[in-house]
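Showing chain A:
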Amino acid sequence: MRVRKAKKEAEISKNDPRVKFLANKIKKENYSPGSLIEILHTAQNAFGYLPLNVLQYITKALKLPPARVFSTVTFYHFFSLKSKGEHTCLVCTGTACYVKGAQAIVNELEKQFGLHSGQVTPDNKLGVAVARCIGACGIAPAVVLDDEVLAKVEPQELTQKIKSKLAAS
Partner candidate 1 sequence: MSKKKLATVWLGGCSGCHMSLLDIDERILEVAQLADIVKCPIVDGKEFPEVDIALVEGAITSDEHLKEILHIRKQSKILISLGDCAIMTNVTGMRNYFNLKDVIETSYVGSVSNDDAGEVPNHWALLKLNDKVYPLQEIVEVDYFIPGCPPSADAIFYVLSELLNDRIPDLSEAKKMKHG
Partner candidate 2 sequence: MSMTKLTLQIDGRSIETESGRTILEVCKENDITILTMCHLKGITDVGACRLCLVEIEGVSKLMSACTTKVADKMIIRTSTEKIKRYQRITTELFAAERNHVCSVCIANGHCELQKLAYDVKMDHIRYPYLFPQCEVDTSHPLYVLDHNRCIVCTRCVRVCAEVEGAYNWDVMNRGTNVRIISDFNTPWGESITCSDCGKCVEACPTGALWPKAVVQGQLNKAPEFISDLIEKRKMKL
């Protein structure tokens, strides 16, 4: 038998309110493996992303194989294993937005902040992502800036808005 030398991740603090929140959710879902995705949603909402030690916590609580949990997390685009930045800018690139110039927005963000989809600035201030369709086609092109849905977005106006947000924070 070989010696097992699994790397230890930083333990998560039981006093962290987010952990308590997560623990409650897991209890509410009856520790059922079937509710893995609901629990992951809760964890991501609480932590902004899914740190490895949180995944380990969930894995233990639900008595699931680690690989099952990791494979599920990486399957869904909603879940992120990396922190996405203090401010997030989500550009919808669904068909309607695409037809109405979402690409210009993506290009402008790249030009102004040097960020491709899924990237974060080195100082972790701003993260840029694209969505496949947020279902707001009537107001295309649409952008979600920190949970606020912006309609008929003009690239320059958007970057101005982001810049003022960054300056304010």
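Everything below uses one rule, namely that a contact is a pair of C-beta atoms (placed from the backbone, for glycine too) under 8 Å apart; a residue touches a chain by one contact, two chains touch by 3 or more; residues count from 1.
Here is how the candidates were picked: all candidates are chains of the complex that A comes from, given by their letters.
Everything numeric in this text was worked out from a predicted model, so none of it was measured.
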Every option in 1 or 2 belongs to the complex, but the one touching chain A is number 2
Under the definition above, what is the set of chain A residues touching candidate 2 in their complex? 1-2, 4-7, 52, 55-56, 65-71, 74-75
